[in-house]
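In this view, the complex is presented without one of its protein chains, the others remaining in place.
Up next is chain A:
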């Protein structure tokens, strides 16, 4: 029903007629700030005449009623809701799965990087170079047991 936070103008026949013309004869539809003044004016002869005219059209508007929604429409709408909600849940799970996979992948990469940084590099035995090593092998003095 009507409500208005602003103070309305003082009620007179002109204002009362303007409001009745807009909102009809039922004061519950009128701007809230003007209802008390309007109710007081409505008891006057002029007020009664204006209200009567407005109520005539209100009664005609009241006669036009709309049927309540049928069960078929109600059920169809609920079915569409199911479809949307199920789809949204699936999307949510899909994104959750993708997020978890992403977190797992990021963890694996971080772990690999950590292992690479922390673990010291191990040189293979056959690739140990020292001052005596040449392309033909170790050119240092042969040290065999017989020489010792």
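The rule is short, and it goes like this: a residue touches a chain if its C-beta (ideal position, glycine included) is under 8 Å from a C-beta of that chain, and two chains touch if they have at least 3 such contacts; residues count from 1.
Quick note on the criterion: contacts and distances are computed from a predicted model.
Asks: Have a look at "Paraquat-inducible protein A", "Urea ABC transporter ATP-binding protein UrtD", "RNA polymerase sigma factor" or "Polyhydroxyalkanoate synthase" and point out the UniProt protein name belonging to the hidden chain.
Replies: "RNA polymerase sigma factor"
Asks: So one chain is hidden, and I want to know which residue out of A:13, A:40 or A:85 touches that hidden chain in the complete assembly.
Replies: Counting the whole complex, the residue in contact with the absent chain is A:85.
Asks: Against the chain that's been left off, what residues of chain A make contact? List them.
Replies: Output for chain A: 1-5, 18-19, 21-24, 29, 31-32, 56-58, 60-61, 63-69, 73-74, 76-78, 80-82, 84-85, 88-89.
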